[in-house]
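Removed: one protein chain of the complex. Kept in place: all other protein chains.
Now for chain A:
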Amino acid sequence: MAVSGDGRLHAVRIPDRHGYAVEFSPYKPSTLACATSQNYGISGCGTLVVLEQSEGGIAVRRSFDWTDALFDVTWSEISENIVVTSSGDGSLQLWDITKPQGPLQVFKEHTQEVYSVDWSQTRGEQLIVSGSWDHTVKLWDPSFGKPLCTFTGHENIIYSTIWSPHIPGCFASASGDQSLRIWDMKTPVSKVVIPAHQAEILSCDWCKYDQNLLVTGAVDCSLKGWDLRTVRQPVFELRGHNYAIRRVKFSPFHANIVASCSYDFTVRLWDFSKSSSLLETVNHHTEFVCGLDFSILTPGQIADCAWDETVKIYFPSCLSLP
């Protein structure tokens, strides 16, 4: 299944579209969805791009336009053709990527830009969580057009909302108010508020191997690890990026590895269990790198997207070592 050989970097240019998020399909190792925007997401429209890898490279299979910028994308856990995007106009779009005519559903409740959307990971329920610049998180049942709940408490823009892969009904959010918050979907008020950085926090993620471990990436250029049982001090701190960290993800195949992408144009891989934790710096973009994902079906493969109009798929050498 794994692609072999040394020509392991595939790139595709999406003209006039600046990448904000890229996610591998959890069903097919060759398929990816990318949320892009015109004019760096400042103005103009957005495009959901479905990409297909083959032996020869990577190509755009389909694209779907929306009237405002698209900032995030998530794959459905119930159907291999369903994708949800979040937009600058405050809406979420639910697309069937086999149907070119437009979104099946549009959920419009947020009053400002929606920067994050995530489909629940645990098997118990099929829910979507979205985080917005309107300072709220909303919970959605994709079969029902109204939010099930609105979560308030953040005092600034919410940049990231991610379901726990272990604890049913639990998700984390990261905000410009410098806090990381942990929520139970049955309670509209956050139970755990972690003042994680003294700067805006642009991204967070859950460890796939330890249900108590999260990572945050912030404008202060640092990544911090948080154990929910001892939130006073971070359990690790990773420094090396030169500008704000835009997205961070734990590896699905390595318990101690995280990847981060930044306004410094780089993607970096880290092993937080080691004293010299920076494993590799990937410097192949010429603009802000906003989107990043590990393939869960092809070990060691990563995709990223940047404001330089390109999506790149590759195998960082540090992940291919035994």
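The working rule: a contact is a pair of C-beta atoms (placed from the backbone, for glycine too) under 8 Å apart; a residue touches a chain by one contact, two chains touch by 3 or more; residues count from 1.
By our rule, contacts and distances are computed from a predicted model.
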{"item": "Listed names \"Adenylyltransferase and sulfurtransferase MOCS3\", \"3-ketoacyl-CoA thiolase, peroxisomal\", \"RING-type E3 ubiquitin transferase\" or \"small monomeric GTPase\", with the criterion being the UniProt name of the chain not displayed", "value": "\"3-ketoacyl-CoA thiolase, peroxisomal\""}
{"item": "Of A:70, A:97, A:137 or A:244, the one touching the omitted chain in the full complex", "value": "A:244"}
{"item": "Residue touching the undisplayed chain, where the options are A:113, A:205 or A:309", "value": "A:113"}
{"item": "Contact with the hidden chain (one of A:97, A:219, A:238 or A:267)", "value": "A:219"}
{"item": "Residue of A:11, A:42 or A:189 touching the missing chain in the full complex", "value": "A:42"}
{"item": "Touching residue (missing chain; options A:226, A:263, A:294 or A:315)", "value": "A:263"}
{"item": "Residues in chain A touching the chain absent from view", "value": "40-43, 69, 88, 113, 133, 157, 176, 200, 202, 219, 243-244, 246, 263"}
